[in-house]
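Every protein chain except one is present and positioned as in the full complex.
Residue numbering begins at 1 within each chain, and the chains themselves are lettered A, B and C in the order written.
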Amino acid sequence: MNRYGRWTAFREAGFWIAAIPMLLPVYLVLTTVLRGPEARGESALRPPGDPTLGNMERAWTEAGGGTVSFSQALVNSVLTTAAVVAILVVVAAPAGYALARRGSKLSGAVFGMFAFALIMPIQLGIIPLYGFMVDAGLTGTRAGLILVYAGLQMPLAVFLYTGFLRGLPTAYEEAARVDGARPLRVFAGVVFPLVRPVTGVVATLTGLFVWNDFFVALVFVGDTDKVTLPVAVYSFVGRFAAEWPLIFAAALIAAGPVVVLFGFAQRTIMKGFTSTLHG
Amino acid sequence: MNIRGRALGCAAVAVALLAAAAGCGADAGGDGEIVVSVWDDGREESSIDVAARDFEKAHPDLTVTVQKNPFDQHLQALRRQLGAGRAPDVAMTVVGYGESGTVRALADKGLLADLGESPWAGRLPDTVAGAVGDGSEVYAFPVDSMAIGIVAKKGTDVPGTYTSMLTACRDAGRDGKTAFALGGHENSKMPHIVGFALAASTVYADDPGYGDKRLRDEVTFAGSDGWEQAVARFGEMRDAGCFGENAAGTTREATARALGDGDALMAVTPTVTLPLWQAAAPDAEFVMAPFPGDDDPDRVLVPAGASSGLVVPAKASDAGPGKQFVDFYAKHRARYAEIDGAVPALPDDGGGPRAPGYAAALEPYLRDGRTAPIMDQQWPNPELIARFDSGLVEMLTGRAEPADVLESMDAVWTSEAP
Amino acid sequence: MKRPGAVPWLFVVPAAALTLLILLVPSLVGAAYAFTDWDGLTSPSWVGLANFTEFFDDGSHVVGQTLILAGLYVVGVNAAGLGLALGLAHTLRTRHVLRALFLVPAVVSPLVVAYIWTFILDVDGPLNEILEAVGLGSSAQPWLGQRNTALAAVAIVMVWQFAGYHMLIYLAGLQGVQRELLEAAEVDGAGPWRRFADITLPLLRPALVIGTVLSTISAFLLFDQVMALTGGGPSGGTDTLGTYVYEQTFVNGRYGYGSAVALLLVGGVCLAALVQMRLLRGRRS
Partner (left out) sequence: MTSIGLDHVVMRYDGTQAAVDDVSLEIEEGEFFVLVGPSGCGKSTLLRLLAGLERPSSGTVRMDGSDVTELTPRLRDVAMVFQNYAIYPHMTVGGNLGYGLKVRGVPKREAAARVREVADLLGLGDLLKRRPTTLSGGQLQRVAMGRAIARRPRAYLMDEPLSNLDAKLRVSMRAELEQLHRRLGVTTVYVTHDQVEAMTLGSRAAVLRAGELQQVAAPQELYARPANAFVAAFIGSPPMNFALATAREDGLDLAGFDLRLPAEHRPPVAAGERVLVGIRPEELRAPQAAGKDACALRVTCAVRQNLGADQLLFFPVPQLPYEAAVIARATFAEDRPAGPAVGSGERLLCARVPADVSVEPGDTVDLAVRPGALHYFAPDGGARLPSA
């Protein structure tokens, strides 16, 4: 039934045809980015005569976000994303462990709180939050932005860790406890290494959210040099409204690193994803 | 893995931790530092950057930090900062009403310092006074000015009268071209510009004070014959094929390309948008001409006025440094204007040119005061401009009549800013 | 009550504190503003339910549009995700490459994707060029500029971006369907469609729940894509609850009214999520 016969080869071709609409936009972006200003009128469907990296270069050097260049925005994005993911893994894992292991009514309610926060949109609390951050003098600082992102993504992280840890057999922990290890050592030494798959998923999902988020970054660091890539792209579009080659060059800078990273880590991410979702 | 049903039951835990509402706190600028918040106008080095350095040279004890926001997020950011007590010392914003962070919208709520005693305050022409103050007080130094007219490549013969314009539209249609490139896409915000150009000659030709009367709720849009005629003429332009078929969905970039490639001959636009057209056709030379709003040349008026202005937020401590910077900028405004390639809204007494070089055709109108105000500067509720834009787009697709457009605008009219 | 070696509460405190400080408490404060006419500048004054009645009078078209968009997106992205997962679960030799390929759009920022598609769907954009090239010139139109095509266009762009993400959810779900069960059903005489309906689909129930709930939430909270693609246009035709809240709160400065609509948004999302879980959960497999 599952041998690689004629019918399967036919299906394989079918899927590659279905992949064309997926690839076409990427192709169009590339042909537009590589097209020199002299061939401006050409249709995007035809590859450029003599491709040039001029647009990429100009996008990279030109001041992207008004006060900040793309290279600076890239650094901001990397630092912010890394810090947020680190905080989430270090704080959410133990929380998930506690919630998964304590079966009391209270822990159920606390988990419910995280679940409720999971579907809470940011629009409702953004202004009061902005007020808090101003009073705390954190607006316009990278630390403030990191704190906000960590808070926003904490429910998802705790949710994933709890779900995964509920499926993890307790034998390993009990063995460590029998050897006299205290809860913190049990967690660090035994449990944390075991949750590597879900840590991968948490890092991927929350990292992607922080890297791609536009609105929160705009509100909290919009007019400073701590601006992240999406905001830089947005203001870049604001200024070069009619020049798609430049806009797509900016888009490639913003999306490039993630796609490349994803290309390498794709198998492990997928494995982690499936094992986590499957519990 | 699923979302536990009891999620809602636990909201009680969060309520128990209700914190104090957002109060106002210390302002952003330290003692010797002035924070100037402007929008990013695309130039590496705008006039504000130059002014900041000059000011620091003139006042060694003060340092100036320039913060730049993406253009269409700047007004919202300004309002957020003022609301949360993190206001800058000086801010660039749009004059009059029209959006949530403009001069009058913020001034009406007492958030801007009175600049009445500044040296330049005396020289405010009345066309600008209403947009930067409420008659008794002055809240902003007008920086740039703008005028609305027809932009086209040099050599295009721009029609002189309203009827000749309609025939020009039909001729263009026959050669497969579009007379006026118009972007109906929500983000392009172009249809109301045509509306203003028409209304200048139908409303303000007869009743220059219409704007103030509207503010005092003495008149309405639907009830004004001038507005009725303006919107009806928009319909006539549509029927003459002035805008081509797909105008409703076209983006601003697509209109720029259409004008650049010659598929469209002209566009109705404010003077400040030259970079947009130039970017789409770097080697073409563009000129601007008045929009023939009527057949009788005497009734043709050009919507014009100040566009941006510097304001000083009325902060708890003291607005001194901010005012100093604004006055310093005002003194050298002529020199800074060249840097920006813009026309100062407040012409120094020497009577310099009122319109940028490429819009020389508008100069006589501006000099002789044959102008109408930029209408939305007198529309407190920001939603009004959105209703006008979408109403005109509905007319493009034949789903609305002039009366519907004007009535939907009256429905959201408020005489003070929300 | 402390069981020997039980995990101490201390482990949960930092996570709970951060969530409360950044998300829950501000949202509660925001919910309080829903009953005022706060403009974000001066002190708010109580208006009771005025904001809500105003919304139900002239804002209700937004709810309709959000439901249409949510419906199109939820059905589209889950059908596409399930189809991809079923096709790429096994047998195909290049399935890992194909899976990665379909997942790439999901890692790109929604804003960037929206700009790319604004370019593609523009009146003089590549899509219309292709249509002309294949002789369907007549059907070339401003996809984002017309009421009837704009909503569908936004939904399609989102399905294009997140189909791969949902494929991942269903691939995980398919792990739960051992091949032996399908073989047993085949020997029992069930044809391919019956096997899908009687065996695969019921066992995919947990994945279906996750897929529909996640896509519903993102459809309701949709913001970046619509703002960049259509700006809510033409003339408000693709405004969703997400963009309406943004416009009212930030563009028009009506923070109180915006908070009220946002509160309705939260209520709607919670309701939709709970209904779907109850509907799809059925018997615990």
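Heads up, the rule we're going with is that a residue touches a chain if its C-beta (ideal position, glycine included) is under 8 Å from a C-beta of that chain, and two chains touch if they have at least 3 such contacts.
Note that the structure is predicted; figures quoted are calculated from it, not measured.
The chain omitted from view is touched by exactly one of C:Gly48, C:Gly64, C:Gly135 or C:Gly189, namely C:Gly189. Of the residues in subunit C, those that touch the hidden partner chain are 178, 180-181, 183-191, 194, 198-199, 202-203, 205, 283, 285.
Assume only the chains that are shown with their structure count from here on.
Contacts between chains leave no pair untouched here, as each chain touches all the others.
Sorting all chain pairs by how many C-beta pairs they have in contact places A-C at the top.
With centres set at the average Cα position, the gap from subunit A to subunit C is 17 Å.
One finds 37 Å separating the Cα centroids of subunit A and subunit B. Contacts with at least two other chains are made by residues 1, 3, 7-8, 14, 19, 21-22, 80, 83, 253, 257 of subunit B. The set of subunit C residues touching two or more other chains comprises 24-25, 28-29, 40, 210, 255, 270, 273.
On subunit B, the positions that touch subunit C within their shared complex are 1-3, 5, 7-8, 14-15, 17-19, 21-22, 76, 79-80, 82-83, 99-101, 105-106, 109-111, 184-187, 246, 248-251, 253-254, 257-258, 381-383, 386, 389-391, 393-394, 397, 411, 417-418. Every residue of subunit A that touches subunit C in the complex is listed here, in rising order: 1-2, 4, 8, 11-12, 14-16, 19, 21-23, 25-26, 28-29, 32, 43-45, 91-92, 94-95, 97-99, 101-102, 104, 107, 110, 113-114, 116-117, 119-129, 132, 147-148, 150-152, 154-155, 157-158, 177, 183, 186-187, 208, 211-215, 229-230, 233-234, 237, 244, 247-248, 251, 254-255, 258-259, 262-263, 266-267, 270, 273-274, 276-278. Interface residues of subunit C, counted against subunit B in their complex, comprise 20, 24-25, 28-29, 32, 39-42, 58, 118, 122-124, 141-147, 150, 206, 209-210, 213, 230-236, 247, 250-255, 270, 273-274, 277-278, 281.
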